[in-house]
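The structure is given below, and queries will be raised subsequently.
Missing here is one protein chain; the remaining ones are kept as they sit in the complex.
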């Protein structure tokens, strides 16, 4: 009989833990957490600055105050008395299609547009070296198609930031570290084509990360995982703050909830009482 | 300024709680939980046996032992020391597309095939009165299309039960209570057409519930909600049992986990130690 | 070797599902969901109106609008795009010590005061038949001890309801159905002793349920489970409403969040860049 459980991630044996073949004790102190996150996700340790890039992404995503449904939710859950990890987990559940998920949709589009998309579980191929005008051409095709379909492009625009400071910084780092390659360039080109059509759309942090993770040859299906790890930090800190600074049971007041349903009405009789 | 929160479900005022306009105190003891679940989901109290049908569905879905990923997961989570409600919640998260979600996909198909589908948030229309051969014709169309596309039809087949005892019973109750109407009949007709094509496919409990909920004019998008409420009961009971009967930290043994990754390898040097 | 999994709750075999020995198909339609919840929690089917009492408790707890941290949290999580069951689960995580958990603390006190408390996993003993003045005496002892320790008694008072309509109704039903026995009487007597000391404290719905569940001989450690099942209904309905009525990403605006931390400051230099 085969085992109920199998994995290619980590091997545990008495007094030994190996992540993708590497002794965890050897990784500790010699490699950054960003390196190890990259190792877990891609199967390999970085050969260049990939781990530093992951660290920058983790820092970028660590917290955005209570101005995020996940964080507000986690604090409310904590106020019910839930333990720290469970309240943080409640917030993490929120990180779906409309809350970080944009990076996934965009990464998918980028990888398809550059022919790097791979089947689930395989690494995307290396991005082709393309001249600027070819990048621009592919961006234009994406933009035209989205405009024709009246579809909003994921990874652009932000409710608070006209110019997302995290995007700017990620671009500078990618350029400095030789990681500003086709996918991220394509993201920027899409923004350019939008502007050229009179629809300026600033690349948001999800958009920048989608470009970087694709350039790092990571399956778009795992993109939101980086956000989960990053934001776990902020959520833990918020839940802790909630529990030490505020009173329990943080509920919206009944008088601040607008009721839109039917008015008072009597329960109709039934000849099967209780049914 | 408008309120941050609004709802048409329940109105709370000092000393008064009204669900869809009905005083909760008046509902208690005079109406079943099934009636109130139906009220919450549809907006109205049942006029006939709809609430009894909901109760039967809740009983059907209450527990399926540890032979379900949700229940096994909830027990593992409880063994880490998580409080009862949080461990049950972990199990509930599992009730997605492959674990009860079939009822949603099927209900959607049924409502489209019978022209009852409504936009999100609106109730599906009343099912048309159709003769048996017209039901059969629409079933045949669904089956042919699925076979041509080599697509598995949701709501049929079960890893354990060749004949799902819950399906049989739900059908009998629906017939007795005058609720065996077009959607459930269409489910059975699909099964019949599969068999007629030499691909016998027994209606499973998800399939039966998809039919009933559609006959009760409930949006297919909320179908899994009934399963969530039902299985909450079993999950609570399992988590409690886990915590009172077993030792903490129920982990698969390292020796029973097959490791499929790369063998031991040294961490390569880097000239940027710690990065 | 023994099995990794064991349970005394439900037995699954091909074409057969038995809850505590009872065929689930036989339970469906002949027994209420309240009966089956009672069966799962206590091990036995009700012999009297216990299941009807459970149904009334489930109706009482089904929804309290957005005026509860769990519900507000679940709606926020849904707005991130999380699937229905996962958003409801996020809300359920909140149902801890300060959000329904009061019933657990009070049930524990009641069972100890009446000598019915049992070890985890066993049913509390039947409540002794006690005359009113003996009930009053034990209530007085509990109140005096709490006042001396300046400890708030769980199960009394409510942020919105001076007189909780659910409490009143549960008392009437318990009396009608012959289930107004020592634990619930003790709850009321505690309220009376508080009032007699000039500290009127209305029994809230958690207090009433704590009394009833104890009278039903249910381990206080499982009390919150009833609330989990009940509120699952309201949470599912709210999450559905959120997803069909509102726009995605429901976040508090940055301008409505008070920031209390240190002002802007430059990142100090470090001689280990990137560390």
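Observations, loosely collected:
Residue numbering begins at 1 within each chain, and the chains themselves are lettered A, B and C in the order written.
We adopt the following convention: a residue touches a chain if its C-beta (ideal position, glycine included) is under 8 Å from a C-beta of that chain, and two chains touch if they have at least 3 such contacts.
Predicted model, so just to flag it, every value in this text is computed and none were measured.
Touch with the chain that is not drawn comes from one residue among B:14, B:200 or B:248, which is B:248. Shown as candidates are B:44, B:96 or B:168; the residue that touches the absent chain is B:96.
For the chain missing from the display, the contacting residue among A:105, A:130, A:147 or A:233 is A:233, taking the whole complex into account.
In the full complex, subunit C makes contact with the omitted chain through residues 2-14, 18, 20-23, 26-27, 29-32, 34-35, 43, 45, 49, 51-52, 82-83, 86, 89, 93, 252, 254, 256-268, 270, 272-275.
Although one chain is hidden here, its contacts on subunit A can still be listed: residues 4-5, 7-17, 19, 23-25, 27-29, 31-34, 36-37, 40-41, 52, 55-56, 58-60, 62-67, 72, 75, 83-86, 88-90, 92-93, 95-96, 100, 120-121, 160-166, 168-170, 172-173, 176, 219, 221-222, 224-225, 227-230, 232-234, 236-241, 243-245, 252, 272, 274-275. Touching residues on subunit B toward the chain that is not drawn are 52, 55, 65-70, 72-74, 76-77, 79-83, 86-87, 89-91, 93-101, 159-160, 248-254, 257, 259, 274.
Following the convention adopted for this analysis, only the chains that are shown with their structure count from here on.
Set against the C-alpha centre of subunit A, every other chain centre is closer than that of C. Chain pair with the most C-beta contact pairs: B-C. Rounded to whole angstrom units, the spacing between the C-alpha centres of subunit A and subunit C is 35. Between the CA-based centres of subunit A and subunit B the separation comes to 28 Å, rounded to the whole angstrom. Here the CA centre of subunit B is 23 Å from the CA centre of subunit C. Each of the following residues of subunit A touches two or more other chains: 52, 82-83, 86, 89, 93, 252, 254, 257, 259, 274.
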